[in-house]
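Only one protein chain is missing; all other protein chains are in place.
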Amino acid sequence: MNNASLQASEMTGMALTMYRISTWFKSPKPYLMLFGVGFLLTIWYLFVEVWQLPRFEDMPGLTEVVTEYFSPDPIYGLSVYTPEYYQHIGISLRRIAYAFFLATVLGVPLGLFLGWSKKFHEFIFPLFEVLRPIPILAWVPLAIIMFSGSETPVIFLTFLASFFATTLNTMLGVQSIDESYTRAARCLGANGWQTFRHVIVPGAMPYIFTGLQISIGVAWFSLVAGEMVSGQFGLGYVINTAYTMVTYPTIVIGMITLGVTGFITSTMVRMAGDFMMQWRVRELALGDN
Amino acid sequence: MNITKLKDKILSRAFFRGVIAISIFLIIWEVGARFESWYGYRVPWIGLIPAPTAVFESWGGLIGDPSYWMSWQMSFMRVLGGFFAAMILGIPFGLFMAVNRTFHDTAFPTFEILRPIPPLAWVPASIIFWPTAELSIAFVTFLGAFYTIVINVLGGAKSINKQYLQAAQSMGASQWDIFRRVVLPATLPSIVVGSAVGMGITWEVVVAAEMISGGGGSGGAGGGLGFFIWNSYVGGSYEQIVVGMISIGIAGYFSSEMLRNLGGFLTPWLKTR
Amino acid sequence: MSATMNADTNSQKSVIKGAIRIEDVVKVYDPDGAAVMAVDHCSIDIPGGEICMIVGPSGCGKTTLLNAIAGFHGITSGEIYLDNELLCGPGKMQAEPGSDRIVVFQNGALFPWKSNLENVVFGPMMEGKLSKEVIYDKAIKMMADAGLGGTEHSFPGEVSSGLRRRVEIVRALMLEPKVLLFDEPYRALDSLTKSVMHEALLDIYYKNKVTIFFITHDLEEAIFLGHRLIIMSSRPCKPKKIVEVDIPHPRDYSVLTSPRFRELMEEAKGVVNEEAKKAFEAGEKEG
Partner (left out) sequence: MSTMNLETAKPKVELRSQNSSEIVVNNVSKVYGGGPFAKEVIKDCSFTIESNKLTVMIGPSGCGKSTLIQLIAGFETPTSGEITMNGKPITGPGKDRLVLFQESALFPWMTTYDNIMYGPRARGETGKEVTELADFLLTKVGLEAFRDKYPAQLSGGMQRRAELARAMINKPEIMILDEPFRGLDNMSKELMWEYYANLYEEDRNTNFFITTDIDEAIFLADRLIIMTNLPTQARHVIEIDIPRPRKIEDIFANQRANDIKKEVMTLLHEEAMKSFSGGSKAAADFLEAYSKRAE
């Protein structure tokens, strides 16, 4: 029996993935999923383009959007073949990258210290709590006033949203660490810094990555708002100008692109988390075969 | 909270330290903002924004202004409208996904495909679709809260201890009874959490939507707090921007707090520890 | 294990370091407010190398005593000595936590983010006195000795709870402590696993003689493992009865059904149950 159980736990990796994929295809899941997505697209097509129901007739239709999206010579100027399309994506991504990087670099250490030092927490946290209920987007005009140009205000807004999420979750992460771990470290002769480095930081890691996951989500949320209100270039800007210029299919192209890039970035954050927390992946993998 | 407890809290070291930190923050802000008029040097960033005293002065002037309070009312109405719509549709949707596997496998992937699109990206499409600007704001607000509520309800209902269900089953309870008296109360805490988070998002979305769509068509003072901020910016009265920000902060804080209290009332068993 | 080992144990007792002397210790929680007395004028003398079992109902204040020795919190009055050196007492009410007294925690405190081997080497690596190679060699050898070969590179979350406890004990022994402090470490285990764990602990003890200060509410466990039982009264905590366990070491599970074991059970049970009842009634009222 020991051999059997050993096998079960050590046959991870490739074999496990293949096995999971094959069972997934044998279940009704992929077909139901296709049905669900297909259903939504059909409704869109029928309501807008075939039946032209009231209110729906003004909306961009499915075929209209698809042809525009993949047309080498788009009517409204934006498709997968136009360089502008990638320029907009690139600019949005760059803003996200700046803001997310800055928020992580500042937010994680701040959160760690807020959770680690009681004194620091007592001084700083109330200030944090006073500022937090103000919605990020209410900062828009103030950001425009404070920072010159059109680039910095957008990045500032995006940063602010990420920063709150990251800091707060990191702090919660430190606070959630069982006291036994820090006690054990002290028993084993670790000094303050060693405890911080070997217990506090890895112990808070799961929460930090939950925070980063939320952080990347709210970053996109604020970025779109910022770009719509004050930006030049970027996907939010695409959507907003498409509206004012009455080039409706481009709105949908912008939305789809936002969805896809948003999804990819958050997947990247999750993969980074899995990479840095092998111990968790391996613990969970046991319960997952 | 009784008087002695309140007194203890106010006299505690933590409270004292918090007050110190916030006071220092306000003083830096005040000095930074006024530095140019006093010494002729403009402090970067802070020098460009109005000083707290100026903000409070401007606020004092607005207290008696009915159009300021109209903005409060407009925003509150939109938030509540969108929020309740999200509750009414989101809770059953989430619960149904949790109890019916086929429905879950059909609807959830589609839901997950739509979810990464930020709610604000829907603003133009929503304006095109809905006949009035008011409805389009309501729709975007609804979307913001809807995703969060559904995810929380689904997560809560899926993580119910299997033994609760098995215990009910082995005592001969019907499917409907299990749903009503086990699944529903067991999910309630997650619904409360989801609603509180959803409420926060609702405020974010309302503010943005009001800014983007230009105050719900009626224009001027009828446009809600988001529009109030934007209008102050366009009109150059920077003090009022900060007043607007603080007002929204207060409004958001109180709506979340109210929800949390309501949640505590609905889940009395959670506070008995 | 041979009978000579037993003689060995007794003769070495006086030589082995790690004698703990607790003198008239009092611990009062929240002295300005509710003033809950957790430990009441408690004096215990533990010779080096002894397995001393502290028996008492849960929540009686035994853990307070352990925390005071470990240095996790201070005492209100009294003194605690380790090998005649003052750990805490007048002028220094809280001991410094140190690697001469290592705690094995109730719920286990292996760092889940480090592999078993990294956990075991944690103490010496932090100390930084020896080279990395020496430490790792020693760790691998000690793990093999404790029957943990093959689990070095697994994470604690990947091995059974029984194995985790053994890794934790090996981690503690790496620093060659004078005293091991056990805080009901087997509480969450079922009784069969527990009995296997007891044999494993004794096995490790025979190879590495240290003083063991072991807290438990399980009388069977206490008699099976201990040289001596100190039965505590509940709230405030104070020694009530001392039982010398004269069953010779090494012991194995057959001891559990031996006549002498049953006699000792009988002798201690009355006192333990009386205290447990008191604690139970207090708990029932609070509920």
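Read from first to last, the chains carry the letters A, B and C; within each, the first residue is number 1.
FYI, a residue touches a chain if its C-beta (ideal position, glycine included) is under 8 Å from a C-beta of that chain, and two chains touch if they have at least 3 such contacts.
Only a predicted model underlies this, so the values are computations on that prediction, with no experimental measurement involved.
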| item | value |
| --- | --- |
| Of B:Leu26, B:Leu80 or B:Ala186, the residue in touch with the unshown chain | B:Ala186 |
| From C:Thr76, C:Gln106, C:Thr193 or C:Asn208, residue that would touch the chain that is not displayed | C:Thr193 |
| Full-complex contact with the absent chain, from B:Gln166, B:Ser237 or B:Asn261 | B:Gln166 |
| Residue ranges of chain B at the interface with the undisplayed chain | 159, 161-164, 166-174, 177, 181-182, 185-186, 188, 267-270, 272-273 |
| Footprint left on chain C by the chain that the document does not show | 57-58, 147, 150-151, 154, 158-160, 162-163, 188-193, 195-196, 217-219, 253-254, 256-257, 262, 265-266, 269, 273, 276-277, 279-281, 283-284, 287 |
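Note that only the chains that are shown with their structure count from here on.
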| item | value |
| --- | --- |
| Chain A to chain C, fewest steps along touching chains | 1 |
| Chain occupying the most central position, where position means C-alpha average | A |
| Averaged-CA centre spacing for the pair chain C and chain B, given as whole angstrom | 51 |
| Chain centre separation (chain A, chain B; CA means) in Å | 19 |
| In chain B, residues with contacts to at least two other chains | none |
| Touching two or more other chains - residues of chain C | none |
| Parts of chain C lying in touch with chain A, wherever the complex brings them together | 70-72, 97-99, 101-103, 105-109, 111-115, 122-123, 126-127, 154-155, 157-158, 171-172, 175 |
| Contact footprint of chain A on chain B as seen in their complex | 13-14, 17-22, 25, 45-46, 48-49, 102, 105-110, 113-114, 116-125, 127-131, 200, 203-204, 207-208, 211-212, 225-226, 229-230, 232-233, 238, 241-242, 244-246, 248-250, 252-253, 256 |
| Complex interface listing, chain A residues touching chain B | 28-29, 32-33, 35-37, 39-40, 55-56, 58-59, 119, 122-127, 130, 133-142, 144-147, 220-221, 223-225, 228-229, 235-236, 239-240, 242-243, 248, 251-252, 254-256, 258-260, 262-263, 266 |
